[in-house]
Structures are given as C-alpha cells and as structure tokens.
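Note that one protein chain is taken out, while the other chains of the complex remain in position.
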Amino acid sequence: MKFVIPGDRIGLVEEYVAGNGVYEQSGEILAAVAGRVVVREKTVSVEPVKKLPCIERDDVILGRVVDLRNSMALVELVRKKGFERSLMHTGVAALHVSNVQKDYLKDIGDAIGYMDIVKARVIDAKNLKLSTKEVEMGVLKAICSSCRHELVRDGKVLKCPNCGNVERRKISPDYGKGRW
Amino acid sequence: MSEERPQLIVDGKRLDGRDFDELRPIKIEAGVLRRADGSCYLEMGRNKIIAAVYGPREVHPRHLQDPSRAVIRYRYNMAPFSVEERKRPGPDRRSIEISKVSREAFEPIIMKELFPRSGIDVFVEVLQADAGTRTACLNAASVALVDAGVAMKGIITAVAVAKVDGQLVLDPMKEEDNFGEADVPFAFLIRNSRIESIALLQMDGRMTVDEVKKGLQMAKRGAMQIYEMQRDAIMRKYHTEEVE
Partner (left out) sequence: MGEDILMDIKRDYVLSRLGDGERIDGRKFDEFRPIEIQTNVISKAEGSALVKIGDTQVVVGVKLQPGEPFPDAPDKGIIITNAELVPLASPTFEPGPPDENSVELARVVDRGIRESEAVDLSKLCIAEGEKVWLIFIDIHALDDDGNLRDASALAAIAAILTATVPAERFDIGNDFPLPVRDLPVSVTSLVIDDKALIDPSRDEISVGEYFMTITTDQEDNIVAMQKSGAYQLSEEKFYELIDVSVAKARELRQLLRDI
C-alpha cells in the first residue's frame, strides 16, 4: 500500500470519492495526514499513522456526571477508550433514564449519582447520547452523597466506609479497580 | 565583543568546506517524546532542536476558544545554555517575533476548521544554536505536527539564504550569519513534492533585487532536499514499523 504524507496527490475527483484523511483541491484529492492509502469501493482514505480521538457511535468513553435531572444525567467526556491522548474538546453527553439499565428505572438518581465517574457506550455521536445498559458499563467510582467519602463496592450496592451510608448504582464490574 | 571579520569564502569554498548551494548535514527523527502527542528531534549543522505538539486539545481558558476552528499556538524558546553567552530564560523580543511569524507560517496550512473549539500547541526548544534556528525549528515543528496526526494541506520546509563576500550561499552557519551582508530565511509550503508558495519570509541586510530573486531559487532547491529528509523521517518512524 502506498504511504503518503500531507499534500501528496492521491488521485482525481473523477476517480474517487474523498474519504477520511484526504481533501479536495482543484479537482485533485490530496493527503491531509501521513499514512497508508486505502481504497474501499470508490472511496479513498488515508489510514493515519496516529488517529485522533473523535467521538463516534459505539465508542466507549470515560466521563463524569456533572448534572442530574429526574430523567437525564449529563456526562462530561474525558477520554475515549484506546486513546492515551486527550479529547479535542470536552463535550457534555446525555445519559437518559431509559438507557441506564436493562430493567425499568423510574428515577435516574437510583442508579447514577452526581460526580460519579462512568464508563458508557456512545449510541448517538451527533447528539452525544450515551448508554450504560451493557453489563460492563456503568459507574466506576462514586462518592457518598452525605459525607463525600469514596464509596466501596459491597455486592450489589455501594457502601460508605466512613458513615455507613448505603447507595444504589448501576455498577460496572470495573468499579474501584482503576481500569475501564 | 569586536571580532575581526574573517574572509568567508576562500578558493570558491565556504569556511566549513561547503559549496555555495550546499546544506549543512541534517538529521531528523520523528516521535522522540513520550508525553507529547507528536514530536521531532532535528539537527541542522550544529543546531539541536526538539519540537513537541500537543493537541488538538481543550483550550484553557475557555474564552480563548474559537467555535469554528482550532487555535494555534507556536512557542520558540532557546535554552539558556544553547548559545555562547548564557541567555536569560524566558521570552525576549526576538523569540516573541519568531514565534509569531512561525505560527503564521503554519496557520493557513493546518486544517483548523476540522478542529473547532480546540487548540493545537507547537512548542519548539533550541537546545543548541548555530545560526538558522528559526528555519531548523520550522522543519522540526512540521514533522512533529505530522507525527501528531494533525491534518495539514502540505509540509512546511524552511531554509535560509545569505549573502557573504558578495556571494549567495545556502543555509548559512554562524560566521556567515554574523559577518555576512544579508540573511533571508524562507519557509515554503510543499505539496506533492512541489514548492507551492512562500510561508515565511524575513530579511535583514542589503541585497539587489536580482540577488533576492536568485536567492529564492537557491532556497527552493535547498528546501526540496530538506523536504525529502522530512518525508524520510516520517517513513522511517511509521512505514518500517508496519512492514515488521
């Protein structure tokens, strides 16, 4: 496969449809990034040497709950799974009560807490909508709503080792393990 | 310090034995830093340059964000030990000016509109200076941007031309820079192995119009050689990895 750097001519607009990592100018298709040229159907792209963490559908993201309404949690995005580098800008995504868990949930506050760190699946990249329905997804870290101490997992609930408070969450199996 | 002005051209050769249109030895390595998103180490003669790119990333404070495109920062900085007389740390008027014109060389080439609200930071450190640091830094920054995966319309390649002892020379070294009659740093946008336009141009000294025009042609030939080395550095870093 041909390796190109930015500015290298790949072909003409009559030959191909411009895909990712390329741009059009004066009837030509040129490389915008370094990498290998890939042609699928009629679409030509450059498989970049380093991918940028754009948020796409089906991505797994790490984020923090910055606001909680009765049917919605707003999650500030921090990282995309598989990327060490930071996101281009931190967007705020929505986790609707119907997307938190498989079973019916009336009040989102019964499964998600303010300031929780969550792992979630992107189900709509354009409107930034998240889901934590899968077993793996959910809360990774939470603090006690009354004394703000870190909660620890105790079976199906979270317990505060400081004040004994018990709280309910949609808990990820990665809770407290420091991986996601 | 008043130094005796040396004769800069002897028997048709330059002080370091180079021909008039010959570059100094160049070494380029892409991807040398762990923390940066893209990086490059470059030697051009005795210049030692390291460049890092961070981003596209969140812009702080937020009011500096541009909702339609990325904000570019370029910081040229000299290490205190990079020059004969220790340089006071921090920016001075010279480095502020160089940072500005260097940023402006990249602004039209980076596809900023693909990264709204974000920032792309280019930080270049001169570890050892030996004339032509701004052009060496631009060459390193260009490779670091490619290494970071930032979308660009082409490659920026830079080289200076000087007039010494009445003769045009490519890529002047320290003595030629100090005692020459003129110095003209150029940077070009190179696309598809073709020089397309001038991205940076400064000059100090005195030259005839004809000399300036000839100088530009000399710089273009030098830049094409550097461009091939930039390409080669990127290929070495990534293409060989894929073959293995």
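Per-chain numbering from 1; labels A and B assigned in written order.
Definition applied: a contact is a pair of C-beta atoms (placed from the backbone, for glycine too) under 8 Å apart; a residue touches a chain by one contact, two chains touch by 3 or more.
All values derive from a computational prediction rather than experimental measurement.
Visitor: Name every shown chain in contact with the chain that has been left out of the document.
Guide: Across all of the complex, the chain we cannot see touches A, B.
Visitor: Who touches the missing chain here, B:80, B:108 or B:205?
Guide: Answering carefully, the residue with contact to the hidden chain is B:80.
Visitor: Of the residues listed, B:121, B:147, B:183 or B:211, which one is in contact with the missing chain?
Guide: That would be B:121, which touches the missing chain.
Visitor: May I ask which residue of A:45, A:86 or A:132 touches the chain that does not appear here?
Guide: Result: among the candidates, A:86 touches the missing chain.
Visitor: Using the touch definition from the top, which of B:36, B:101 or B:189 touches the missing chain?
Guide: B:36
Visitor: If the hidden chain were put back, which residues of chain B would touch it?
Guide: That gives, for chain B, the contact residues 33-36, 46, 48, 50-52, 54, 57-58, 75, 77, 79-86, 89-90, 121, 123-125, 127-130.
Visitor: Name, in rising order, the residues on chain A that touch the hidden chain in the full complex.
Guide: The list for chain A reads 62-64, 76, 78-79, 86-87, 90, 117, 140-141, 176-180.
Here is the rule we go by: only the chains that are shown with their structure count from here on.
Visitor: Give, as an integer number of Å, the spacing between the C-alpha centres of chain B and chain A.
Guide: Using C-alpha averages as centres, the distance is 37 Å.
Visitor: Mind listing the chain A positions that touch chain B in their complex?
Guide: 3, 5-9, 21, 23, 25, 30, 32-36, 48-52, 85-90
Visitor: Can you name the residues of chain B that touch chain A in the complex?
Guide: My answer: residues 37-38, 55-59, 65, 111, 115-118, 146-155, 189-193, 230-231, 234-235, 237-239, 242.
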